[in-house]
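There's a structure below that I have some questions on.
Omission of a single protein chain aside, the complex is shown with its protein chains in their original locations.
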Amino acid sequence: MDPATFLAALVAMAAPLVLAALGETLTEKAGVVNLSLDGTILLGAMTGFVVASVTQSLLLGFLAAGLTGCLVAALVAVIGVWLGQSQVAVGFALTFLCRDLAYFLGNPYARQQGPQLATLPVPLLADLPFFGTVFFTHSFIVYLSFLATPCCIYFLYHTRHGLTLRAAGENPEGCWARGIDPNTVRFLATLAGGAMAGLAGAAFSLAVKPGWGHPQGCEGIGWIALALVIFGSWHPLRVAAGAYFFGLLQLLGIAFQDSFPGIPGQIFQVAPFPLMIFTLILIHLSRNTKNRYFAGFVRLFGSPPPRGLGRPYRRP
Amino acid sequence: MIELANISKNFGKVQALQGVSLSAEAGSIHGIVGENGAGKSTLMKILTGFTSRSGGEILCRGKKISLDRPSDAMRFGIGMLYQEPLDFPQLSVLENFMAGEAAFAPGQARADLARLAAAFGFVFHPDNRVETLTVGERQQLELLRLIHGGARLLILDEPTTGISERQQEQLFAALRRLKADGAAILLVSHKLEEIDSLCDTVTVLRHGRVAAAMRCPFDRQALLQAMFDSLPERLSPPQTATGKEPVVEFDRVVVTVGRAGLHEATITVRTGEVVGLAGMDGSGQAVFLKIAGGFLPPESGQIRRFGRTLPNGCGCSRDVAFLPADRLAEGLLPGMTLREHHILAARGHIFLSAATGLAGSRRAIDDFNIKGHPETTAEELSGGNQQRLLLSLIPDEVRLILMENPTRGLDVQSADWTWQQLHRRKAEDGAIIFASPDLEEIMAQATRVVVFYDGRIILDTPTAATDYHEISRAITGEAGTTGPSDEVGRSGLLPD
Amino acid sequence: MRYVQFMKHPLFSRFARISVIAGLALGGVGLLLFTLGISPVDIGVTLARGSILSLQKFGHVLTIWIPLLLCSCGLLFTFRAGLWNIGIEGQVVFGAIAATLLLREENLGLPAAATLILAHILSFIGGGLWAAFAGFLKNRGGVNEIFGGLGLNFVAQGLILWLILGPWKRAGVASMSGTEMFARELWLSTPPGWRLAPAALVIACIAFAATAVLLGATRFGLQIRATGINPTAARLFGIHPGRTGLLAMAIGGGLAGLAGGLQVSCVYHRLLPSISSGYGYLALLVVMLAHYRLRPVPAICLFFACLAAGSIQLPIVLKLDSSLAGVIQGACVVSALLVHGLQKRQRGEL
Partner (left out) sequence: NPLNTVAADYPFGLLMVGPANDHGWSQAHFEAGQAMEKILPGAKMLYIDKVNPADRPGITIPMLVDDLVGKGAKLIIGNSDDMKDGIREAAAMHPEVQFIHISGDDALTGKSGANLSNLMGRMEYGKMMAGFTAAMTSTTGKIGYLGPLINAETRRLAAAAYLGARHAWVNVLKKPAAELQFKVNWIGFWFNIPGVTSDPSLVTGSLFDSDYDVVISGIDTTEALVVAGQKKKAGKEVWAIPYDYQGACAVAPEACLGVPYFNWIPGYTKMIGEAMNNKWQQQFLWLGPDWQAINNPDTTSIGFMPGNAMGDPQKKALADFQQALAKGLNLFSGPLNFQDGSTFLKAGETATDAQVWNLPQLLEGIEGASK
């Protein structure tokens, strides 16, 4: 197939993953691990589809999905941030609660016809020779995923609130000493991340894999997103790159199915995880090494996690 | 300018502050001194709203103000340099400088940082990560940030622990300048010469209460008096024959952890010795003990225990016992009962029943009269009883006992009793090394005193050959006798 | 928030807490059903009918209870050592693979019984090694056991897919529906009329007893606990935190692997991609709900197993989706966390 269509397919299929992974990046930058991503995405996909097909309004569908994501995230934040319980525990429990809730509530709407997001080519740009096809012939959610990365970077590294957010994840005490309540920051960051995960869900059920069912087809994406955040070592650019890289792997997996009959294509679906572990090991070694060049080299594509990640803050 | 009216604070059952009052005047530097755990930091943190207070009021220019959170304090121009730097190591200098500011203007901030740094003679690369800075530089950065934030009342909590002479000069110059500009400064310090050279007034805290308040020039004697409990007249140290064979040998040991780390420590402790480590918190005693115990590998230099070079990693060998200062956090297993502690400490016992170790722990409870029963969990014990428990866990075959604040939180007679226990414990061929903020204790129990200052062994002498004043002076940094440590090592062996 | 005051009460006992948690969870789900116009009572009755009200169905409940209990025991070891072994799912899979390695061999020349015993030992070792690997990554590679374990779960999943579609596929067939069935004599024997192998039940009970003894009544168990509570202090007692943690991981993984072995030897009689049936993850929920204590585990496992087995009746009888079971399980755990957190507040620890 010609590269343009290939890349177009790639960016389209990676769109929800990018959104979810970036959302989680925001959350973790603020020092909170929201492990419930996989469930959130499914629940978002379900609400998005159901609301959209009941109200026949895609907009409402996406809004509902985002809101659902917020709600789940709020639970994580209340229990994991304010009640000081293990964020991993609550996130994990919610993963499964949300997944099954989605299947249960969505069952009556399973495999029904619902509205789909139409592609809207950008008037002039779409006619560009190569880039037109790759970038400007998609649905709005894909455009959103394009915008998400720069927006995230701008927010995190070029705005006051972004700085505050990173500060809260880095050292909550220091944040508090500077007159900012880290728990509030964390709460908001978690909500934001959850909302993006919810949107990602709707992106599946209304655009990428239209429709709802058991399975919907986006199962497991949440875990991938979590892995990508680490693989991209908490930098939006690297995380997004990781998401596209993952998409690439999957498409190649299909393309080469015949070339390597020995290797089932779906093996490529687990590729991000070994990579994630590898990244973590590298970062660890670079931390403990005396060799400054190696350390510097690793810093290029890997940085340590926020210092306060997963550590609840309580005022003395 | 700002006034604190009988502030009190308790952490759970620990009463950190009781009815403390003090005031800071514009254009003056106010010193706060006191032994470790006196409540200095807590008081300051309350003034910045970092810590909530249990009682008392804060007044600004005479009228009560509500000051419950740092943001309030910032509105009143109160800024604090915390004892343990509260900055963001992985963020850049510039970001640290900007964090928490109302406006976000990197360009502007960069310029301001450069300007201020120049004005105070500091040097910063705005884009370096803060974790690459030294403690001193991090403090300087914080200071500039506070000034930039328009702080009119500056609080500095032990700003000079672990920074170089030069940085100290720079810092003091800066402080004098700020004072001249009419800022009010609260300076927490353990180093009396700093107080002397900088402060106009000083308040002494002890056990969370104001022990004294003075104006400069200070009577050093009275100050020490107020800081530490009543000055003892020379007690005669216990007469224990100092054997010849070495128990612990340090040879040019260097580490850089802790507030001050340890610089080229060389010392030999021989059988029969009871060595008291004096010095302000974080001057190196704790690190010294951890290394001797084998819990912290030295970065350079050599350690031999009983003539054998230590293997790195877990130093757990059955002839050494270590009693850490923070009992619950480092020494005991909260949630586990006394019985379980004793089972773990003792040998044998593969399979356990409800009765296992019961007799043992009962005996220990009686011997060390711990106020608890075998099924009491460690965190339920009071501070003193936790210490008793730790003592009771020392195995019999132990030849070297290492202790941080062995009698912290013990009343007088149980302290004495504890020491009897310890001396009895110390086999003829063993030794005890302990750190204590309480000079009285050192003078009374140690056969040899080693004083640490900024990670260096500044004084090392038989107790008999020194006196209280020399030691307390050495503790605050002014030592006549900073001889080369190997010679000091020998001096430790002088028969008295 | 009535139950908050309730919790302030000094007499707030464990029993009271349990009832609060259950009330919160079941009440919540009940409310949901009610708003959907479904009668919670019908649901309850159907679930009960489908699980405990018939001997045969109870057999099915037990077939779920066994692997669930094994995994939960494994998790008790790791949680005691302060490790969050989310990698347990992969350890179950690995155990299953290890057992299959032996069971699919036609001409091994061993008596069936010996093969079976060997296979289960192998499954224990397989799971143990996979877990130890996660522990090793933590100790040496600084990879947090949560992310490491999660990663290894998916690696194991990839491995099993490759085996089933590659080296171990049926002759002329390439299907995710699994490998060839094992020879009849290599099925863990079930008496006529029974629906589960008594041997499996015995293994599970022994495993639980062993866990109880090891953790509750041996020096080793005490050392694991010490490591989990306070590694720094543990070293003062002559314990190597790293090593002890690794050992705990290995044992925990081994039990999970055993569960996987039983899945192939007496439930499916072949290896399939979803061999773990998600029991590893479910066990994590069980142990969380038990608040990491040993005693409640068998009961909670039974409760969860009943839900899982009974939920089959929902589509048949009430035309509802079975996933309601998962909703109830999840709701229980979340409300447990909520209650524990609120209590922490009450105690002023926050």
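All chains are identified by letter, namely A, B and C, in their written order; residue positions are counted from 1 within each chain.
By definition in this document, a contact is a pair of C-beta atoms (placed from the backbone, for glycine too) under 8 Å apart; a residue touches a chain by one contact, two chains touch by 3 or more.
Values in this document were obtained by computation on a predicted structure and should not be read as measured data.
Peer 1: Looking at the whole complex, which visible chains does the left-out chain touch?
Peer 2: The undisplayed chain, in the complete complex, is in contact with A, C.
Peer 1: Which one, C:71, C:229, C:286 or C:308, makes contact with the chain that was left out?
Peer 2: For the chain that is not drawn, the touching residue is C:308.
Peer 1: Could you tell me which of C:83, C:165 or C:239 touches the chain that is not displayed?
Peer 2: Touching the chain that is not displayed is residue C:165.
Peer 1: Using the document's definition of touch, tell me which of A:132, A:220 or A:274 contacts the absent chain.
Peer 2: A:220
Peer 1: Which residue from C:176, C:206 or C:299 sits in contact with the chain not drawn here?
Peer 2: Of all options in C:176, C:206 or C:299, contact with the hidden chain holds for C:176.
Peer 1: Considering the whole complex, not just the chains shown, which residues of chain A touch the missing one?
Peer 2: Residues 1, 5-6, 9, 13, 110-111, 113, 116, 118-119, 137, 208-211, 213-215, 217-220, 250-251, 253-255, 257-258, 261, 264-266, 269-270 of chain A touch the chain absent from view.
Peer 1: In the whole complex, what residues of chain C lie against the chain that is missing from view?
Peer 2: Here the touching residues of chain C are 50, 54, 56-57, 60, 63-64, 67, 157, 161, 165, 172-178, 181, 195, 267-270, 272-275, 277-279, 308, 312-313, 315-316, 322.
Here is the rule we go by: only the chains that are shown with their structure count from here on.
Peer 1: Could you tell me the distance, in whole angstrom, between the mean C-alpha positions of chain A and chain C?
Peer 2: For chain A versus chain C, the centre distance works out to 28 Å.
Peer 1: Starting from the mean Cα coordinates of chain A and chain B, work out the distance between those two points in Å.
Peer 2: Each chain's C-alpha centroid was found; their separation is 45 Å.
Peer 1: Just curious, how far off is chain C from chain B if you go by their C-alpha centres, in Å?
Peer 2: 47
Peer 1: Going by the touch rule set out above, which residues of chain C reach two or more other chains?
Peer 2: In chain C, no residue touches at least two other chains, as defined above.
Peer 1: Scan chain A for residues touching two or more other chains and write them down.
Peer 2: none
Peer 1: Spell out the residues on chain A that touch chain C in their complex, using ranges where they run on.
Peer 2: Those residues of chain A that touch chain C are 75, 79, 82-86, 88-90, 92-94, 96-101, 103-105, 107, 214, 223, 226-227, 230, 262-264, 266-267, 269-270, 273-274, 276-277, 280-281, 283-285, 287-288, 314.
Peer 1: Note which residues of chain C are touching chain B in the complex, please.
Peer 2: 213, 217-223, 225-226, 229-230, 232-240, 348
Peer 1: For the complex, give me every residue of chain B touching chain C.
Peer 2: Residues 12, 295, 314-316, 318, 322, 324, 329-336, 340, 343-345, 349-353 of chain B touch chain C in their complex.
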